[in-house]
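Of the protein chains in this complex, all but one are displayed in their positions.
== chain A ==
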Amino acid sequence: MRSGLRRGLLGPQGVVTVLGTLALVLVIVIAPHVWGDAATTTSVADRLDGPSAAHPFGTDDLGRDVLARVLVAARLSVLLALGSTVIAVLGGVVLGVVATVLPRPLRRLVSALIDILLSFPWLLLALFFSVIWGANAIGAMLAVGFAGVPSIARLTYTLASSVADRDYVRAARIAGVGRAGVVVRHVIPNILPPLLVSTAAHASAALLSFAGLSFLGLGVQAPDFDWGRLLREGIARIYVNPMAALGPGIAIVLTGLVLNAIGSLTGETASRTPRRPAGRRARPAKRASAGERPEPAAVVEVEDLRVSFPDAEGRLVERVRGVGFSIRPGETVGIVGASGSGKSVTAMAVAGLLGAEAHVSAAAVRFQGIDMTSAPTAAERSRLGLELAVVFQDPLTSLNPSLTVGRQLTEVSEVHERVPRARARSRARQVLESVGIAEPHRRARQYPHQLSGGMRQRAMIGMGLMGRPRLVIADEPTTALDVTVQRQVLRVLHEARRRTGSAILFISHDIALVSGFCDRVLVMKDGEIVEELEAARLDEARHPYTRALIACVPHMTTDRSRPLPVIGDLAEPDRQDVAEEARA
């Protein structure tokens, strides 16, 4: 955390933030001593002057220097804004956290109360409170402070509730940690970063609210003055001397920027966000030229594929190291390996779905002759939409929750084939039926969350079948499912392949599953393919890693009296070791 803070402070944003904060603090501390006299001494002779060398922002109706008044007003303006922020944040956090730990009926009551308070505009609340506490600086501070409580309380409640559901909070409760202990030990530390950011945002909003109240005459009263009052005095003469009104305005904007910058810096370092990678996406080493049409024998051709990602320090770590393979039409190829072996990255490279932070280089990554390492042309994109399907592990996150299942299926045909909607709909229903979804009419009108996990995965496969798939990439498609449902989903995938003649690239960490489903198996370890063999000949595996992978899975005849064989050399390098290895 400390190193994160140091890194944050040394960045360009950090330097600007620190300089801005220092300048602001300096003005707050010394301005009243240095310019106090100039700001309050009246001089009738100089009254209502325009900007000049002696008075850069001009003078007011009593001949006081406006620039000096703006600088001196910084102390009162900022302190009042911070005071009201402290009230809002303390009140809000206490209310929000208390609401989380209360028993259910009380919790509902408090959260309803927060919601009701939230529905009042803050200005209305502030006006209401300033009637109670009077139209003076302290009254305005309390008013702005209390008006801010509901929004901070709501945020705290939402953040805290999301943490309170976590397994580590459950574990603490099982261990006998009380409600207060859970809040102090687990809830507060985990909601702190977003809370810090919104506190800073709230401070700049409070600054503006204050200026507003004083501008309306409800805040700071003469002879005291803050930026709001100066605005009020200057606005009357805005056509004669614009600086008298703009000066305080500029001060408010600059201070707001500094507060926001502090917020984003603290929030960022507290959440230990790794620095954005400095590197740019590497261009592919070589573009497949039009002359080099792939042999029709292969749906997918991959040669010397290398993919690197930046680590937390921005250094590149190669996660896929020179992988090459091809997939024939209609073939089912499985890639197995531990997590971090690069199997998913390889599959995503074939699908052209790697994010911008991935550095891809390859002699070739071709799908049906389309170069997948560069951005596809419009024609290629539409071919990809029809011929390439991807099924992810968790269909709940890969299906759009706000569209009906039917709509997501018809999208493919409507966008890429320009099929009329009615025809696309009837096709969608056929497809849903073909993937074993009963009552396709009703299901097509439902949303993803109304379907069971297995059904969602089948709908996802259905999406791929709306086109003319030549390849279905299935990335751990059944890992989140029960064994029985897993078998049903695999059957659907198998049927789809039989009907359409599509090839399948199947990614899994379960070698037994892969051996049952695929024709050919590629075994990956540390970004390389260590062995490639027919699924039926797994018992002839030569590479020690493949053999270890096969041995470590318990099966229905495993000897119970002996410990399970463990993949020794790989036992599991932790992430730091991996990073260090890559650096070396």
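Here is the rule we go by: a residue touches a chain if its C-beta (ideal position, glycine included) is under 8 Å from a C-beta of that chain, and two chains touch if they have at least 3 such contacts; residues count from 1.
Methods note: contacts and distances are computed from a predicted model.
Undergrad: Of the options "Peptide/nickel transport system ATP-binding protein", "Class E sortase", "Spore coat associated protein CotJA" or "Uptake hydrogenase large subunit", which is the UniProt protein name for the chain that has been left out of view?
TA: "Peptide/nickel transport system ATP-binding protein"
Undergrad: Specify the residue from the set A:R107, A:R173 or A:R237 that touches the hidden chain.
TA: A:R173
Undergrad: With respect to the chain omitted from the figure, which of A:A53, A:A422 or A:M556 is a touching residue?
TA: Of the candidates A:A53, A:A422 or A:M556, A:M556 is in touch with the missing chain.
Undergrad: Considering the complete complex, identify which of A:V72, A:I335, A:A496 or A:I511 is in touch with the unshown chain.
TA: Considering all chains, including the one not shown, the answer is A:I511.
Undergrad: Suppose we count only contacts with the excluded chain; which residues of chain A make the list?
TA: 166-168, 170-177, 185-186, 189-190, 338-339, 453, 482-488, 490-491, 494, 509-513, 515-517, 535-539, 548-550, 552-556, 558, 560, 563-567, 570-576
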